[in-house]
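Right, chain A next:
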Amino acid sequence: MKPRAPRRLSWGLIGWLTFLWLLLNQTLAPEQALLGVVAAAALSWAFSPLRPLHATIHNPQVVVALLFSVLTDVIRSNFAVARIVLGLVHDRKIHSGFVEIPLELRDPHGLAGLAMIVTATPGTVWVDLAPDASRLTLHILDVQDEQAWIRWIKNRYEKPLMRIFE
Partner candidate 1 sequence: MNGAELPLWVTVPGTLLVVTGGLLALIGGIGLLRFPTFVTRMHPPTMGTTLGTGCVLIASMLASSALLDRPVIHELLITILIIVTAPVTAMLLMRAGVYRQRVDDARNTHHDTDP
Partner candidate 2 sequence: MEIVYSLAIGVLTASGVWLLLRPRTFQVLLGLSLLSYATNIFIFGMGRLTLHRPPIIRGNTPVDPAFYADPTPQALVLTAIVIAFATTALFLVVLLALRGLTGTDHVDGREPDA
Partner candidate 3 sequence: MNVLLQHLPALPIVVPLLSGAAMLLVRERRRRVHATIGIASLALQLSVALTLLALTTDAVPDIWTNGIGVYRIGGWDAPFGIVLVVDRLAGMMLTLSAMVGLAAVVYAVAHWDRPAQPFHALLQFLTLGVNGAFLTGDLFNLFVFFEILLVASYGLVLRGLGAQRVKTGLNYIAVNLASSSLFLVGVALIYGIAGTLNMADLTLKVAELEPADRAILEAGAAILGVAFLVKAGSWPLNFWLPRTYSISIPPVAAAFAIMSKVGIYAVLRVGTLVGENAAASAILGSILFWVGLATLAAGIVGMLSARRLPRFVAYSVVVSSGLLLSALGLGLEEVTAPALFYLGTSVLTTGTFFMLTGMTERTRERADTDGDTEPVPQPFFVAYGVAVPDPYGVDEEVGTAIPLAMAFLGLVFVFCVMLVAGLPPLPGFIAKFALLATVIHSTEAASTPGWLFISAVLVSGFATVIATSRIGIRLFWSRAARRVPRLRVLEATPVALLMLTLFAATVAAPAVMHFLQGAAASLHDPGAYVRTVLAARGDAP
């Protein structure tokens, strides 16, 4: 097997890795920055065959908004789940189950972003994604209204993600 994949440099990656390097070393010293750039370039070049896909972010401002809404959701659902665990929900029966959500998002990075959001939010777990990404199955700890969940996911996360990645 001859390696077929070509190698190339990805500037975004180099930048990100250099940032990472400086963060790790907790410094802004120029020689460290230089070392970081060199190392980042080398790694970017060396591993480019294993990373054939590249994400392109179209609307950076949406990212910030999305991050903010996710953060609030995470905090909210944390407490919601805590209440359930501690048995503080007496007024109704907790009904957990699988929910299928039709998806329009196709970009792999967008889907990955969705996965991160779903996972980071307590109470929802990613179960399955159809091979063509047309359907997403989630397990939801406290399904009160299935359709509400579908709407929630599609509006609050899928749309912004599509705006960012597609």
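In picking the candidates, the idea was that all candidates are chains of the complex that A comes from, given by their letters.
Everything that follows uses one rule, which is that a residue touches a chain if its C-beta (ideal position, glycine included) is under 8 Å from a C-beta of that chain, and two chains touch if they have at least 3 such contacts; residues count from 1.
Note that the structure is predicted; figures quoted are calculated from it, not measured.
Within this complex, chain A touches only one of the listed candidates (1, 2 or 3), namely 1. Across the interface of their complex, candidate 1 is touched by residues 20, 23-24, 26, 74-75, 78, 81-82, 84-86, 96, 112, 115-116, 118-128, 139, 141 of chain A.
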